[in-house]
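Presented below is the structure to which this report refers.
Of the protein chains in this complex, all but one are displayed in their positions.
Naming follows writing order (A and B), and every chain is counted from residue 1.
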Amino acid sequence: MKNLMNSIPAGIARTALAMVLAAACGPMVSAQTPYTKAPANFDDLVKAAKAEGELTVIACPRDWLNYGEIFQKFSAKYGIKINELNPEGSSGEEMEAVKANKGSKGRQAPDVVDVSLAFGPQMQNEKLLAPYKVKTWGGIPASIKEKDGYWVGGYYGNLTFEVNMDVVKNPPKDWNDLLKPEFKGKFALSGDPRIGGQGFLSVASAGIANGGDFKNLMPALNFFKKLHEAGNLVPLIAVPGTVASGETPITVRWDYLALSNRDKSAGNPPIGVFIPASGQIAGVYVQGISAYAPHPNAARLYEEYLFSDEGQLIWLSGYGHPARFDELSKANKIPAALLAKLPVAPKGVKTFFPTLEEQEFIKQAVIKDWDKVVNVNIVKK
Amino acid sequence: MKRHRGWAWLWMAFGVCYFFIPLVATFMFSLRGKRGVLSFAAYHRVFADPQFLETFTFSLEMAVFTVIVGLALIIPTVIWVNLRAPWIKPLIEGLSLLPFVIPPIVLVFGLIRLYGQPPIQLISSPALLVAGYVVLAFPYIYRAVDAGLRAMDLRGLTEAAQSLGANWATIMFKVVLPNMRVSILSATFLTFAIVIGELTMAVMLAWPAFGPYMAFIGRDLAYEPAALAILSFLLTWGLIGLLQLASRGIGSQGSSVGGGAH
Partner (left out) sequence: MSLPASGQGGARRARPSSSGRRRAWLGFVPFALFSLAFMILPASSIFLGTFRNADGQFTLMNLVHLTRPDILGAYKVTIAISAVTAAAGGLFGFLMAYAVTMGGLPRTLRSGLLTYSGVASNFAGVPLAFAFIATMGRVGMVTVILKTVFGINIYDHGFNLYGFWGLSITYLYFQLPLMVLIITPALDGVKKEWREAAESLGATKMHYWFRVALPILAPPLLSSVILLFGNAFGAYATAYALTGGFIPLVPILIGAQITGDVLHDPYLGYAMAFGMVVVMTTCIIAYSLLQKRASRWLK
């Protein structure tokens, strides 16, 4: 060690000189131009996709709507390797990842995104998406797709309470129950409302229970302020692990996720899934292909798979309502057993489908006023 | 003197508590994998998870490559410098400090910006990850090798061998390397300890390595992360234990100092 220290100054001087010289000839960084044209027919697409060999997805946990099964079957069918980035990422993070990797052809650049409805138009406006219309385009309701194919709704679900029944013996029946003292330190949101759809739609859902609506978020924000001041709101993002361990025993989550968590934990601990009595909010998630995708043809083939009968039914088996649900059920393509597993709202509970404009409004309202009114940082654990 | 010893015991007791309580707590937590009973259910589930084996194997492979590349690069260089170009020594020693000056997060940032696009696009190749790991491990490999070479009289041995008519290959493989067994072992175990649990570079370069696997498990499950922590600790203990055994030969006490993926 003594020798080391004595020779530092000379060593540092030489390496510094080398660095300066190297810096003078550093390579220039430039963004790649996006995106080739789609192949003319399906077989050419399959060939081109196979040639690319890889697909990078982001923020798709394997147990979110059975994505695990989709990845496995897609890979097996076409021999395309799937790179899974950041499974716990939010829609906002997906958008940032596309932006950050604009010039890169590496595995960190997402090829496809699966984001909440409000992010579709936003990414389109920022020129982050490339248009593509899948073969089954006609069977997708017009209200959830962009007319030129920049983004298209894949599935929707409803927000429900997910409760660790070991820790919480009397589950909340509605949002205002959460203010009860027995729920102190027990409720957490499943996403940061400022950057993700699950988060800000949860806030809107609380608003409906308190006299607000999709055009006025103040009752919702005030509700969360009260929740936070009472100490009932835990400033963590509730993930399956924290629900199971009891750190955040009550959260609100998409029904397909809550049900899949319930199945996975298999009674240890028992998980209950409950629809808020004042009404459930349905949220659509949209698919998009990155304008800077390193593997554009693999991305297109993947979208074809997702919207094929096979892909849509896998999503259904993950408890989600796939986009082509109506078309498939009219054609009697849905197995009865699968239909039976779908969560149905009890009589009298309304389902609200916020439109694109309404979702955008909700998102902006939360971003603008959350910090001011509620003033709590939701931390990922 | 008695009061002296009293304080000493006190600080030791404090230290022991601080070190062992988290381990005991983690172990107890990991035994709660099954409702109501203490069991190793969480451990069973960890081992049964195919991703556990996949990612652990991947990291193991990366560790092996890192050791091979690192030793192949550093041993000949250090021998050469010691024998033929001693004036380069300060440069190497300065370079061996660079990985401390450039923390892994900064290094991977630079690697991604540099090699993420044409003209040189290495970003999708595991070679970049191995290169990054070699950089991380380099100071420790270098110190182990250098200590080993200083402990043996390199110059004397090589000149004696040359005067007996040996060529360079014989000298390397029959004289120098066998005397460096201890250094090589130390360097190997420490590199393994660094690479296997490494998170920063693996997650930024998007590789299915063991570090990111553990991080993602932590989101999804409650008791398995604690089981993984215990397993990881046992593994680190095993590797460092082997390292201590090996390095008793060259008395390099500081060589096992903090290289882990922190």
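One rule holds in what follows: a contact is a pair of C-beta atoms (placed from the backbone, for glycine too) under 8 Å apart; a residue touches a chain by one contact, two chains touch by 3 or more.
All figures in this text were calculated on a predicted structure; none of them were measured in a lab.
Novice: Among B:L60, B:M152, B:L177 or B:L199, which one touches the chain that has been omitted from the display?
Specialist: B:L199
Novice: May I ask which residue of B:A8, B:L38, B:L53 or B:L164 touches the chain that does not appear here?
Specialist: B:A8
Novice: Considering the whole complex, which of A:L236, A:A277 or A:A345 touches the chain not shown?
Specialist: Considering the complete complex, A:L236 is the one touching the chain left out.
Novice: Given the full complex, what residues of chain B touch the hidden partner chain?
Specialist: Chain B touches the chain not shown through residues 1, 4-5, 7-9, 11-12, 14-15, 18-19, 21-26, 28-30, 73-74, 76-77, 80-82, 84-86, 88-89, 92, 95, 97-114, 131-132, 134-135, 193-194, 197-200, 203-204, 211, 214-215, 218-219, 225-226, 228-229, 232-233, 236-237, 240-241, 243-244, 253-254, 256-262.
Novice: Name every residue on chain A in touch with the hidden partner chain.
Specialist: 1-2, 4-6, 8, 12, 15, 18-20, 22-23, 26-29, 85-86, 88, 93, 95-97, 99-100, 108, 185, 234, 236-237, 245-247, 377, 379-381
In this section, only the chains that are shown with their structure count from here on.
Novice: Can you compute the centre-to-centre distance for chain A and chain B, using the mean CA position of each chain? Integer Å is fine.
Specialist: Whole-Å distance between the two chain centres: 36.
Novice: Which bits of chain B are touching chain A when the two form their complex?
Specialist: The touching residues are 33-35, 89-98, 112-114, 116-117, 119-121, 123-124, 204-207, 216, 218-223, 225, 254.
Novice: Show which residues of chain A lie in contact with chain B when the two form their complex.
Specialist: Residues 1, 3-4, 7-8, 10-12, 14-15, 26-27, 29-30, 32, 56, 61, 63, 83, 85, 87-88, 101, 103-108, 166, 239-242, 244-246, 267-269, 381 of chain A touch chain B in their complex.
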